[in-house]
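Of the protein chains in this complex, all but one are displayed in their positions.
All chains are identified by letter, namely A, B, C, D and E, in their written order; residue positions are counted from 1 within each chain.
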Amino acid sequence: MDDYKRGLEQFRQMVGDEHIDGLIERFKSVCPDFEKEVVSVVGGRIWTRGGIDLKTRSLCSICVLAALGRNSALKLNFQMALNNGATVEEIFEALFQVAAYAGFPAAWDALIKLEEVLDEVEEDE
Amino acid sequence: MDDYKRGLEQFRQMVGDEHIDGLIERFKSVCPDFEKEVVSVVGGRIWTRGGIDLKTRSLCSICVLAALGRNSALKLNFQMALNNGATVEEIFEALFQVAAYAGFPAAWDALIKLEEVLDEVEEDE
Amino acid sequence: MDDYKRGLEQFRQMVGDEHIDGLIERFKSVCPDFEKEVVSVVGGRIWTRGGIDLKTRSLCSICVLAALGRNSALKLNFQMALNNGATVEEIFEALFQVAAYAGFPAAWDALIKLEEVLDEVEEDE
Amino acid sequence: MDDYKRGLEQFRQMVGDEHIDGLIERFKSVCPDFEKEVVSVVGGRIWTRGGIDLKTRSLCSICVLAALGRNSALKLNFQMALNNGATVEEIFEALFQVAAYAGFPAAWDALIKLEEVLDEVEEDE
Amino acid sequence: MDDYKRGLEQFRQMVGDEHIDGLIERFKSVCPDFEKEVVSVVGGRIWTRGGIDLKTRSLCSICVLAALGRNSALKLNFQMALNNGATVEEIFEALFQVAAYAGFPAAWDALIKLEEVLDEVEEDE
Partner (left out) sequence: MDDYKRGLEQFRQMVGDEHIDGLIERFKSVCPDFEKEVVSVVGGRIWTRGGIDLKTRSLCSICVLAALGRNSALKLNFQMALNNGATVEEIFEALFQVAAYAGFPAAWDALIKLEEVLDEVEEDE
């Protein structure tokens, strides 16, 4: 199986069947090649590596994204973290490490994004 | 037990009895109040929270610090991650999330710091 | 007086009696523990330290937050700077140091946030 | 010709006669001195330097701004890049270097801003 | 030809036959998998894309890396930029955009790294 297919399966598993088409569409919307690379590289080559479980990988990703303030990917990774088995409480704890090591304001901005994601999850149900 | 004592015990557990005095000395060297705050807040109020295990907390911290390029704390957190039960391979996986989400150069700079830590650990033994 | 109480009083002084409940509510909204820590640590342990006056502390904070693009805390710190006695002109001067040292775009993004705050202050009156 | 006049002419060339007044107004809106400095320094002293063509200078600027997540200046620089002769495809390629070196999420956030600019350009026509 | 081979050829072209083995060794030194990914993704999937010439791609990369202060990759990219046909003067111009958009200190730190690279190039000759 090539990188792209592996990445697509990986993202499907992490965002759910009902959301994968929308996600792919968003990646494609401006630049189709970007979708090809992000699915192949981030999904197919990195997220599939193993060695740490997906929940830990999600918490690590959230920490990177909150530290750098990358909003689009942060929201997506909150959604994927919940699907990868992280509880909201575990996400909070990851964000406390962000508070200590990247400053409280980075954690605050991230919590606001998390709130948006939790509201959307609730509406979905 | 107050924040400072709790933080000191927490750092002692994570850096080892033989390294705690040196660490405290480094925190104090320019600004004694900084030592008091970093031990009380980062050690006593954050690292002691529970909810995720110390190994996961270490991997999260490494991701924040590698993303932001904070060198002193990154080296310390590599050392603490090993003491908190993370294998070198697990640290690698955390850094692959850094590569995907903060760029390969952030992971490269962090790997160079990790190499310094691993060399020092080896000399210690 | 413990850290939390000291922090709450400090924030009350800096945001005003009429805004403190709203602020506490915003800190609490997703993660109650975050409110506890941000009030205790940022308010109670840091802002209360003395050694420089609150206006200078505000200008310093604005510079950190504008450099890193932390939006929620930046807006709050513009409000607190005005209450701590900084004039709009003094805030401008702090942002010129941001322009020189973090680039003009960081100052521009911050000025847009400052404009939002000044508009809200005007509406309040 | 002084820095300010040179800068104003430079920005006029890069944003177009129909947009220059709006841009100047936005720079001035909160802090008139900021407009004076950004036009004189960024426009008059930097963009006019020569040595590389304006299209290359635009792609370089986009890379800095996407890496740092500076939203207001990023949008403006997408507009100026198109006027400086960059194709959308060339902007994509610059953003692939952002993806490799600052992480895919920085490129994603930038692509969303680029989409907004392309939509506005289309409406203009 | 697979991503890795394509990436290896790309890096060989950009660093020169006499430096490629040393570079691969540095990528491998701590984490062999990192070498595999950086060569395949950054070299094989990104640098080979076309659409803009290699010199422009180098200047874009330098801008990202100087803005974020990524030292190891910045030095490598100065070397590759020279091999990709950029003159020192063109690199200076890219760094003036860094000065305007990420602040003068980011350009200053980068110039110090560039000086190290130019000294090494001179010694080589």
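Just so it is clear, a contact is a pair of C-beta atoms (placed from the backbone, for glycine too) under 8 Å apart; a residue touches a chain by one contact, two chains touch by 3 or more.
Here the structure is a predicted model, which is why all the values come from computation and not from measurement.
S.K.: Considering the complete complex, which visible chains touch the unshown chain?
M.R.: The chain that is not shown touches these displayed chains: A, B, C, D, E.
S.K.: Can you say which of B:Ile52, B:Leu68 or B:Ala94 touches the chain missing from this structure?
M.R.: Only one listed residue reaches the unshown chain, and that is B:Leu68.
S.K.: Across the whole complex, list the residues on subunit D that are touched by the chain not included here.
M.R.: Within subunit D, the residues touching the omitted chain are 3, 33, 37, 40-41, 45-46, 49.
S.K.: In terms of residues, what is the contact footprint of the unshown chain on subunit C?
M.R.: Residues touching the hidden chain, for subunit C, are 41-42, 46-47, 49-52, 56-57, 59-61, 63-68, 70, 73, 89-90, 92-94, 96-102.
S.K.: Name every residue on subunit E in touch with the hidden partner chain.
M.R.: These residues of subunit E touch the chain that is not shown: 69, 92, 95-96, 99, 103-109, 111-112, 114-115, 118.
Note that only the chains that are shown with their structure count from here on.
S.K.: Among all other chains, pick the one whose mean CA position is farthest from the mean CA position of subunit C.
M.R.: Following the centroid criterion, the farthest chain would be E.
S.K.: Could you quickly compare A-D and B-D and let me know which has more C-beta contacts?
M.R.: Counting C-beta pairs in contact, A-D comes out ahead.
S.K.: If you average the CA atoms of subunit C and of subunit E, how many Å lie between those two points?
M.R.: Distance between chain centres: 39 Å.
S.K.: Whole-Å distance, subunit A centre to subunit C centre, using C-alpha means?
M.R.: Result: the chain centres lie 30 Å from each other.
S.K.: Could you please state the distance in Å, as a whole number, between where the Cα atoms of subunit A are centred and where those of subunit B are centred?
M.R.: Centres of subunit A and subunit B (C-alpha means) sit 24 Å apart.
S.K.: Two or more other chains in contact with one residue: find those residues in subunit D.
M.R.: Answer for subunit D, listing residues that touch two or more other chains: 41-42, 64-65, 68-70, 73, 92, 96, 99-106.
S.K.: Have a look at which chains touch which and call the overall pattern line, ring, star, complete or other.
M.R.: complete
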